[in-house]
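With one protein chain withheld, the remaining protein chains of the complex are depicted in position.
Read from first to last, the chains carry the letters A, B and C; within each, the first residue is number 1.
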Amino acid sequence: MTIRVLVWGENRHEQAEPEVAEIYPDGMHNAIRRGVEARLGERATVRTATLDDPEHGLTEEALAATDVLTWWGHAAHAEVANEVVERVHRHVLSGMGLLVLHSGHWSKIFTKLMGTTCTLRWRSQNDRELVWTVNPTHPIARGVPHPIVIPAQEMYGEQFDIPTPDELIFISSFTGGEVFRSGCTFRRGNGKIFYFSPGDQDYPVYHHPDVLQVIANGVEWAAGDPARRELPTLLRYETGDFFNGHGYRGAMHNKEGSQ
Amino acid sequence: MTIRVLVWGENRHEQAEPEVAEIYPDGMHNAIRRGVEARLGERATVRTATLDDPEHGLTEEALAATDVLTWWGHAAHAEVANEVVERVHRHVLSGMGLLVLHSGHWSKIFTKLMGTTCTLRWRSQNDRELVWTVNPTHPIARGVPHPIVIPAQEMYGEQFDIPTPDELIFISSFTGGEVFRSGCTFRRGNGKIFYFSPGDQDYPVYHHPDVLQVIANGVEWAAGDPARRELPTLLRYETGDFFNGHGYRGAMHNKEGSQ
Amino acid sequence: MTIRVLVWGENRHEQAEPEVAEIYPDGMHNAIRRGVEARLGERATVRTATLDDPEHGLTEEALAATDVLTWWGHAAHAEVANEVVERVHRHVLSGMGLLVLHSGHWSKIFTKLMGTTCTLRWRSQNDRELVWTVNPTHPIARGVPHPIVIPAQEMYGEQFDIPTPDELIFISSFTGGEVFRSGCTFRRGNGKIFYFSPGDQDYPVYHHPDVLQVIANGVEWAAGDPARRELPTLLRYETGDFFNGHGYRGAMHNKEGSQ
Partner (left out) sequence: MTIRVLVWGENRHEQAEPEVAEIYPDGMHNAIRRGVEARLGERATVRTATLDDPEHGLTEEALAATDVLTWWGHAAHAEVANEVVERVHRHVLSGMGLLVLHSGHWSKIFTKLMGTTCTLRWRSQNDRELVWTVNPTHPIARGVPHPIVIPAQEMYGEQFDIPTPDELIFISSFTGGEVFRSGCTFRRGNGKIFYFSPGDQDYPVYHHPDVLQVIANGVEWAAGDPARRELPTLLRYETGDFFNGHGYRGAMHNKEGSQ
């Protein structure tokens, strides 16, 4: 099975800030796209979409043709249309994989899936980040050194206001002494979610081979079975029939449901 | 410390359906209130509020004076005002405890906190429910038999579309053979949440002493420290200063944040 | 990569009890072997070993050539040599996958890995077992109905004295109303462990296609990378050198360790 990946990038810093454009001349989304393509080869096909595309490039058709969506946003979280967020949310709960990258922690889609503020402590002053693996058996941790060394990075520190992750894979430290749960998985509905914090517009983190390896691993891990894409629903099941759910007709019709 | 409990009840079935009013003449919320009062005594003060109260009885003042809120809703989830849901959400993330009871699984506040559909399989036909303890050390499981036997109940079955609970305390089975994760805890922000499924308008479950014991245990477990009620926020911390966060000024002002 | 599977069977009931031999003429281990072979095809090579083989068929060489070991024991747990248990334990912590099946819950290797009594409640009287999936995204749950229906089975019930599983995949119910966490994963060291309870000498459970599918899924999930087979060790790391651990020389030589 070929994994259909959609790399979504806000693509605003790259337009507005020359120093970002210098690091990522065709945008962070393309750096991420190339990193996944180079590592997954024929196992994946990778497209990109950005905020300024119609419907942000996240139409019903686009999402239906996506097995894993990666999300990078920062300066323009508020500009993402609510109806698009609802659509992405529905697709994740139906089984589309989602990778949320770095400042995507504060995106509408991530906070909606988490139910928390997703806030953290922060500083941007060239800290070195070390990314330590705490779950060496996890497929997302395959093929990267322990630790991954990122020479210069924005600091993200605890407390990171997320639900307890289903799996904690990476913990980062920073020059200043802060720590961060930098690689976490969550299951929501039929969808698998991986949050990975390394990555920033001001540093060339999406050119770092180990960071790209983790993202590629995450894509493979998060891919669901497209044949089973389905939103969980509430159904009535008669006694002894475990396989044929039928119509829910509202809270005041509990008893009649069986007729 | 006395725990300030607010028992919230939708109180619609009791008005609309005589057979429910017969079981709960002054409403399920008062049955729950009495159950908690009888078990916690001076360790708690218990008030009630219902959907038809102004602002559903969930004003800023009421929530600020609440350590643990219990929530029962069913037929009128849609009538709960969105701004009240936002307010309750903020208080939970700030540290107010929350017990979500039975059909509250589909309430706006629970689905917002969980990020999932919170759907399940269901049938209302006098199944016997057995509530088995799988975490015997948990304070919420104290003082109840293994299993709790509920002679007649609505069936709630898997798959229950919730995030993996932080702690799984109870698993129920039903006469028909279905199973359900009936006692689950979740932490969101600074708030502790306990979902407990036994309880229904059509059966006298809120007169069952073991069910009331679990609810009282849950109240004690969920109570936070009122002195520390605070919403997590995103702040900048300078290198070497771990204790004085200061102003975040927007995504395009990363670097200037330190001046 | 081809997964090298070793199916271990105690093979005593099959010798001692004609009614078991009738169900499993060449032993449960061969029924399991065939089930895995039929489902994984060229993705796996499957051997078998039994208690009465020299060193129980679990020599250093045999384990070094095994990616995933499956374990079924019951009547003769006590006859498994302690040194073989130590050897299997070391290989699991070094990265060999392990599937523990049914009555293997009380084996020396499983209790050693879990640290608990691994006791449960039990009855053998033709209960129907229903195996419900609670984690539909997990690869071990792929391709099986919800629920799996096993017409006749031994009852295993809670409380099952195991550590909280890393992942809870299946919960079973039985005709009598008991429930059981019947599919659980655990990580220990570099090894992945899957416990799956359906399966018994007195019932033809290892001829059930869904049960065999779960076991085959479990084998694929548990397989580690043979190139990385390594026991975790305690090493000293000098400041600034994250990659070259060196000799630990004993607790009274903390300080000298760096010279």
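The definition used in the following text is that contacts are C-beta pairs under 8 Å (C-beta built on N, C-alpha and C of every residue); 3 or more make two chains touch, one makes a residue touch a chain.
Because the structure is predicted, anything quoted here is derived from the model rather than measured.
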Residue of B:Asn82, B:Thr137 or B:Asn244 in touch with the missing chain, whole complex considered: B:Thr137
What residues on chain C make contact with the chain left out of this view? 13, 16, 74-77, 93, 103, 106, 112-117, 119-125, 127, 154-155, 157, 159, 161, 163-164, 166, 175-178, 186-189, 202, 231-240, 242, 245, 248, 250-252, 254-255, 257-258
For chain A, enumerate the residues touching the unshown chain of the complex. 128, 130, 132-136, 146-147, 157-160, 164, 167-168, 171-173, 175, 177-179, 181
Please output the residues of chain B touching the missing chain, sorted low to high. 95, 130, 135-137, 142, 145-147, 149, 166-167, 187, 190-192, 224-225, 242-243
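The criterion applied here is as follows: only the chains that are shown with their structure count from here on.
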Could you draw the chains as nodes, link the ones that touch, and say if you get a line, ring, star, complete or other? complete
Same or different for chain B and chain C, where same means more than half of the interface numbers show up on both copies? same
So, what's the distance in Å between the C-alpha centres of chain C and chain A? 32
CA centre of chain A versus CA centre of chain B: separation in Å? 29
For chain B and chain C, let me know how many angstrom lie between their CA-based centres, rounded off. 37
Using the touch rule from the top of the page, what residues of chain A touch 2 or more other chains? 166, 187, 242
